[in-house]
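Taking it in order: structure first as structure tokens, then the write-up.
One protein chain omitted, others in place.
Per-chain numbering from 1; labels A, B and C assigned in written order.
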Amino acid sequence: MFHIYCPYCEELREEEEFHPKGQAHIARPVDPEACSDEEWGDYLFFRDNPRGIHHELWVHAVGCRKFFNITRNTVSYEILETYRMGEQPRFTAGHPEGKPAEQVAAEAEAVSRQEGVKA
Amino acid sequence: MSQSLKQPNRLREGGRIDRSHTLHFTFNGKRYLGHAGDTLASALLANGVDIVNRSFKYSRPRGIVAAGPEEPNALVQLGSTEAAQVPNVRATQQALFDGLTAQSTNGWPNVQRDVMSLVGKLGGRFMPPGFYYKTFMAPASLWMTYEKYIRKGAGLGRSPMVPDPDVYDHLNQHCDVLVVGAGPAGLAAALTAARSGARVILCDEQEEMGGSLLDSRELLDNQPADQWVAQVLEELARLDNVTLLARTTANGYHDHHFVTLHERRTEHLGETAPVVDDYRPSRSRMHHVRAGQVLLATGAHERPLVYANNDVPGNLLAGAVSTYIRRYGVVPGNRLVLSTSNDHAYRAALDWFDAGREVVAIADARRAPDGDLVAQARERGIRIIEGAAVLEAKGSTRVSGVRVATIDAAAFKVTGQAETLACDTIASSGGYSPVIHLASHTGARPSWNDEILGFVPGLVKGVHAAGSARGIHDLAAGLADGVAMAARALETLGMTSRAIELPQIDTRREGAACGLYQVPHEKPTLRAPKQFVDPQNDVTAAGVELATREGFESIEHIKRYTAMGFGTDQGKLGNINGMAIAARCLNKSIPEVGTTVFRPNYTPVTFGAIVGRHCRERFDPERYTALHQWHVENGAEFEDVGQWKRPWYFPTIVNGKKETMHEAVARECRAVREKVGILDASTLGKIDIQGPDAREFLGRIYTNKWEKLAVGRARYGLMCKDDGMVTDDGVTTCLADNHFLMTTTTGGAAAILEWLELWHQTEWPELNVTFTSVTDHWATMTITGPEARKLLAEISDIDLDRERFKFMDWRAGKVAGVPARVFRISFTGELTYEINVQANYAMHVWKTLFTHGETYGLTPYGTETMHVLRAEKGFIIVGQDTDGSVTPEDLGMQWCVGYDKPYSWVGKRALSRSDTRRDGRKQLVGLRPKDPAVVLEEGAQIVLDPDHPVPVPMVGHVTSSYYSPTLDSGFALAVVKGGHQRMGETVYLPMADGKTHAAEIVSPIFVDPKGERQHV
Amino acid sequence: MSDPVATTAFDTRPDTSVPTESPLAWSYHETGCPGVSQKSRVVLRERAMLGHLILRGGAIALDEALREVLGLALPARPGGLNHDSEGVRSIQWLSPDEWLVIVPGGEAFALEQRLRNALGGAHYAIVDVSGGQTLIELEGEAARELLMKSTPYDVHPANFPVGKGVTTVFAKATAIVRRPTEDRWELVVRRSFADYCYRWLLDAGEEYGVGVEA
């Protein structure tokens, strides 16, 4: 059973308080009507499903009711980090040991400038 | 009943039992005596009971082999009454209590004379591994018949046939350091962590803490080892940062250091928990431990040697022999032969000798054994046969002798002439396997260590192994390792560890062990007498060899083909030996053959302990509305809707007879259509939505438009997922310009609140809006029917004028003196007021309505009548008339879809996919049975050609179907392919009873199609 | 009432006295209340009919308004629980933009009105949930162990000091667990789950001779 650090409650809580909500960072297309059926299907259903480092969306359902992201290894189940909505992960498949903090900040800045992409 | 009052194998003194406290127990119908401090196994051995069970496949007589959780044979059925039955109790782990009643799980008519053994003896050779797969195939139809007989031989113990009188519970625990195992390393670690101020839990599976120190020959600070144990435990017990859990097995290690500890609270006291002061404590308790760091001081299990007939009663593990002598004062025989590959096992011979019984010989597989224990044996004049091992045990129901010969272990050959020695007990030791089970649960792979000839645990972050559990078998080194590992754990936690003084121990020199698993025999393995690897499943060395010959080369294949390790001991005794045999057959090393994966549980755990108090009425919460008591007192039958108990219907007594549901519902329906009915609608989900962007949010999440909904008005809304399928519906009310009250389906309440939050928090955080559940705050009472206005007018100050308080308006005011919000919305098609008051005042309002309602024929109704009434109006129930594959258009609810809303609301895009646009989708229609007396079955499938041969093409199914008292006929809602284009067509419903009903496709609105009645 | 459609704030309490039923009324009737005795190592007590308000919004604006209206600071840290000097009014952190205010029954609506006045044009929301939940106090030496049976949250003093409150799992329901004083714990449970929680507490507390002060 997972022990999950809620970035809003700022403490470790039991998995029973949380619900997993699938892959993180899946932004709804800004203009759905401009999407092809294929693009819309991709958004709805197609997922990375990686073996290894995975970014996933969870909600602290029995707690603060906030959604946040977890970077977790899907084989060892080790949680590498949890971060708030709108933030970017430090640990990625490309950087399993974690990116330097400055790089994360710069990326977060870049993402926040993109309109409509909050996920 | 026969009884035995002597304990022929009990020593006059020594051991940790209390000879002044005698206990009676019954085994296989015979009464015996034992003492406080005994296990069932030690008491059986004390009484000279050899055969404790029959084996699973071959029905061979079996005796006690071990003294702990690795025991494969001594599985008994416990319990003197039906309710107290416990199957498969391991006698080595069951403390003796007065009145204990047990019997062997196998053996008919009894374990001494078992007729199945004949089958085993004669048929054994026809039952190699996998024999099932190779036969019983023809004819195919007969397999079930064969299987019936095979099943008769299945199983060990039996399930009780009546419910459990005992209760179980859980305790959630948190600690900095969890120490599993209270042997030398565990005690040293726990003391270190405790003195350093950490929150410590120390658990141990045995009746007493101390582990190997309880039967140690060594002195600590020149005192017997158990005195040091007592000192440490006394100190730990005094510290309030320490929780000591004896009789507590760490049975499962789950993710992120969540460990379940199973504490047997009363199993040593009786077969059911003793009742004290009318209170029955929990029989066992599961501690759910979330630990910061975990220290595994789980010790090691001794490996027996695999030689011919090594399963005859009287074959024991060397360490078990020592344990029985030193801890329980029991010598399980008279004449011992020890077969060993290491020094440590010499303890068995020394203890045996010191207990005054004969040690016939020690067969030591090493050429020139040389260590302090060996020297001690020599001093006692014990014969040591060097370079030799026991090849074969003699005897059938008890060992009568052994054949010993010199061997070449590496070449797997017998090198000398076998010598036969008379004896009644064989102790064997092939070395020690660290107990890696818990570490293995975490998914970490163990690795083979050639130094210790065993697997050492793989460790994930935060887990530490100490002492024997990682192959440090020397006592002094094990104690020091406990301290060192505790220090490491504390350091990880950022705590400073305080050193403890370790006791002085005389160094003991031990010679190196040699690797010996299966002992060679003069005959090849397939022809030799059976050499058991996993006695519980009757897995032999020949079986393992045969598996490899048949191409099963992966250790997992071998295990599965032979069933090795699948017993209730999970291969604690036999797995490594089996791997060694496989390695020999495949010409590989043990690590090349593979590791073995252990799964929870470490030892079996009663379902009840895992369930805890979450059973019966606490299996799942029952949710009640504020009016529940009234419903109960007025005879309601209840329906489970999610976790809610909702009144289903209110049967009354008519002429001394309770109405059937059909009668009650007909009466309730008529009351609503003709007079006035009342429904407790409090279970509907209610979400308070506030904020300047609330309206925009609603427009995005609902299919229909919200920008023009005025304060004081309400609107029905439909919600889709982004795949375009309907997921919920309900009425949302505009309370103020930036303030709405959304209602959801009863079952959908929690999920929809989370759904709204999901969209708000992840996609539209820029919208300023908040969501708060107010489901429980408001009680909702729906009064509906032509007389509703008159009734409400009697007790409300609200202006109910039909022009000023229109359909789909809401007004605030007082009802029965209580502030209320009254919504004029309708789920029945009748004039309806939904009265919402704060739940604490609901009962008063409800009762007041009844005080005034009698004049108007006010009738309470339940969910069944609600369903009939709404279906007559063609109103859908999400989840009943929809199933996750239905769009708003399929429901014919285009009126509820805002196609031209500027924002592409959730679900919109999906409606234009090729499949959602195609013709022939299933669409919601009404069905009128041709025979009005017929009420179609809900779930009945609809066909166009009832005479079509199977498979019959189906075009849809009935989603809702009722008898309508208003129409005096059956009617139904259904989804039918292209249904909206099929109005007036006849379809057929072929039923299981052979009847086929015909029905006409009609509009889903059966009553008041113009919707006039709700506007009156 | 003059305004046929009330404004956002709505006083749900009647001005005349009408009979009320707490969320545990059915439980008292059906399950009863085991008495408090010498043996009772834990005692339960419902504090029914209190005013419960949910505050949503920015911490700065809410803090200012609360200090002004209630003389209480908004707990800024997660898990924070502040009480007034009398210990009868409290405010608890629920999430970064959500707080729970509990005041004596009858004070809630007036408080809501005053807060609205104080908050003016700020973005906020106030929701009255007084009918939807109730507060159960636990006292006695076994109170903490009873909680350990019921919630996976660590209630050890090292992790749960006075002045903390968390929303967590309670048996198979949800509850807010709070520690207002050294010896007293509070549970805030939803009305519809109250009977379940009550029966759970009696069952789990039987070992400690649980008594109920009605």
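Basically, contacts are C-beta pairs under 8 Å (C-beta built on N, C-alpha and C of every residue); 3 or more make two chains touch, one makes a residue touch a chain.
Everything below uses one rule, namely that contacts and distances are computed from a predicted model.
Engineer: Of the options "NADH-quinone oxidoreductase subunit C", "Sarcosine oxidase subunit beta", "ABC transporter related" or "Branched-chain amino acid transport system permease protein", which is the UniProt protein name for the chain that has been left out of view?
Structural biologist: "Sarcosine oxidase subunit beta"
Engineer: Which of the visible chains would the unseen chain be in contact with across the whole complex?
Structural biologist: A, B
Engineer: Tell me which of B:Val605, B:Ala694, B:Val845 or B:Ala999 is the one touching the absent chain.
Structural biologist: Result: among the candidates, B:Val605 touches the missing chain.
Engineer: Can you say which of B:Arg158, B:Arg367, B:Lys461 or B:Arg509 touches the chain missing from this structure?
Structural biologist: Hidden-chain contact among the options goes to B:Arg158.
Engineer: Would you indicate which residue among B:Asp98, B:Glu617 or B:Asp799 is in contact with the undisplayed chain?
Structural biologist: Residue touching the chain left out of view: B:Glu617.
Engineer: Spell out the interface residues on chain B facing the chain that's missing from view.
Structural biologist: Within chain B, the residues touching the omitted chain are 56, 85-88, 125-126, 128, 131-138, 140, 143-144, 147, 150-152, 154-164, 166, 168, 252, 254-255, 258, 260, 288, 441, 443, 526-527, 542, 546, 549-554, 556-557, 560-561, 563, 568, 570, 599-601, 604-608, 610-612, 614-617, 619-620, 622, 639-641, 723-724, 879-880, 883-885, 910, 913-916, 937-941, 943, 950-952, 954, 957, 959, 990-992.
Engineer: Across the whole complex, list the residues on chain A that are touched by the chain not included here.
Structural biologist: 1-2, 15-16, 19-20, 22-23, 37-38, 40-42, 44-51, 54, 56, 72, 74-77
As a working rule, only the chains that are shown with their structure count from here on.
Engineer: Quick check: more C-beta contact pairs in B-C or A-C?
Structural biologist: Answer by contact count: B-C.
Engineer: Distance-wise, how many Å sit between the C-alpha centres of chain A and chain C, to the nearest whole number?
Structural biologist: Once rounded, the distance between the two centres reads 33 Å.
Engineer: I need the residues of chain B touching at least two other chains; which ones are they?
Structural biologist: Touching at least two other chains: 290.
Engineer: Got the chain C residues that touch at least 2 other chains?
Structural biologist: Counting only residues that touch two or more other chains, chain C contributes 98, 152-153.
Engineer: In their shared complex, at which residues does chain A touch chain C?
Structural biologist: 8-11, 13-14, 16-17, 62-66
Engineer: Write out the stretch or stretches of chain A touching chain B in their complex.
Structural biologist: Going through chain A, the ones touching chain B are 1-3, 14, 19, 21, 27-28, 31-33, 35, 37, 40-41, 43-44, 57, 59, 61, 65-67, 75-79, 85-86, 118-119.
Engineer: For chain C, which residues count as touching chain B in their complex?
Structural biologist: Those residues of chain C that touch chain B are 1, 3-8, 10-14, 16, 18-23, 25-26, 29-30, 48-49, 54, 56-57, 97-98, 123, 125, 127-133, 145, 148-149, 151-154, 156, 158-159, 171-173, 190-193, 195-196, 199-200, 203-204, 206-207.
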